[in-house]
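Every protein chain except one is present and positioned as in the full complex.
And then chain A:
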Amino acid sequence: MTVAAPVLLAPPGDQVRDRAAARAFVDTHITPHANGFERAGAVPEDLLDRIGAAGLWAPFLPVEDGGAGIDMVTLGELHEEVGRGCSSVRSLLTVHTMVSWTVRRWGTAAQRERWAGVLARGEALGAFCLSEPEAGSDAAGISTRAVPAGGGWVLDGVKKWITGGQRADVFLVFAKTDASIGAFLVPRDTPGVEVRPIPEILGTRASMLAEVSFRGVRLDGDALVGPSGFTAGMVLTGTLDLGRYSVACGSVGIIQACLDACADYTSRRRVGGELLRTMPLIQAKVSDMVTDVRAARMLCAEAGRLKDAGEASTLMATWVAKYFASTAAARHASEAVQIHGANGCGDDYPVARLYRDAKVMEIIEGSNEVQRMTIAGEAYREMTR
């Protein structure tokens, strides 16, 4: 059952290209098993394969690169639906999307030839490596270095909290170069790459997090994606923008899942002989979920439309969408646990997982504080215009 979600008429096919197909896919293959993924601390291989068969890994890539050329609004809807089912799966999609987009947007013909098809089909899974033990919000403070050597590069450093790191086949690693911050494609099997799982984490517990070390990793010249000069920072800005969009849409999915769970539970649970759904305090919480899920969805659609139009204003629209959606998700996931009482704290319902996952959304892809500083900075800049 979905409440306050857009009405869908299209029948699902094999390939997941629109919201209707994504919803059917998620309701069959993800939602019923999401608590189990969390307990196992992993998304199972057969689901990763199914996502590939459904063409869900990177459907925004153009057809010539192995994708389906879907627009950003639709991509956001797919990520919302996956996020409704399981934020760990959506997180894997997010980082894979970031890597695939970077190859498409900034890759040379040779890099696209090598990576785009395998990324589109999910034969190679991508992970995004920016954060380090000593640097998160402050991307300029990373200490991983890429030093030119013999026409290529030598990479040294440690990346932490890498979503999908346990499973990924290729890492998009951001490292300091003399000129700026460069982005490097590093296959997992390159000598000097070491992956250490991070099994304990508050939320997105099935997202197969890892710490990834790079020690004297020798890379060819064509490992660098995009320009190496001042504009190299743009690779990071664009990649993070898309990741933020995906997390914003995934957060809409969390709110929707909270709403669905609460509408269902309060229609069955009686307290003092009365169904919870008849009580004004419960109705107030549900009405706020309905309002916020619709508002958050519209902010995401607006950011997506601006991306499709190539408008620079999509960057700020995405910050706003992510800030609104992630904070609303954390608020409503907390209320969803509350509405479920003790059942909300256990494993028989999805809401404890939604609560843990929602907290993570307030930290990743620009924490709440960084978002507020960025949004306020833009507001003041506009005032002086």
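Please note the rule applied: a contact is a pair of C-beta atoms (placed from the backbone, for glycine too) under 8 Å apart; a residue touches a chain by one contact, two chains touch by 3 or more; residues count from 1.
Keep in mind that, in the parts below, contacts and distances are computed from a predicted model.
Chemist: Out of "Inner-membrane translocator", "Polyamine ABC transporter permease", "Aldehyde:ferredoxin oxidoreductase" or "Acyl carrier protein", what name does the UniProt record list for the absent chain?
Modeler: Not shown, but named in UniProt as "Acyl carrier protein".
Chemist: From the list A:41, A:122, A:203 or A:233, which touches the chain that is not on show?
Modeler: The single option touching the absent chain is A:233.
Chemist: Specify the residue from the set A:57, A:106 or A:128 that touches the hidden chain.
Modeler: Checking the options A:57, A:106 or A:128, the one contacting the hidden chain is A:106.
Chemist: In the whole complex, not just what's shown, which of A:49, A:178 or A:311 touches the removed chain?
Modeler: A:311
Chemist: Which chain A residues would touch the chain omitted from the figure, given the whole complex?
Modeler: 106, 108, 226-227, 229-231, 233-234, 236-238, 241, 309-312, 314-315, 381, 384-385
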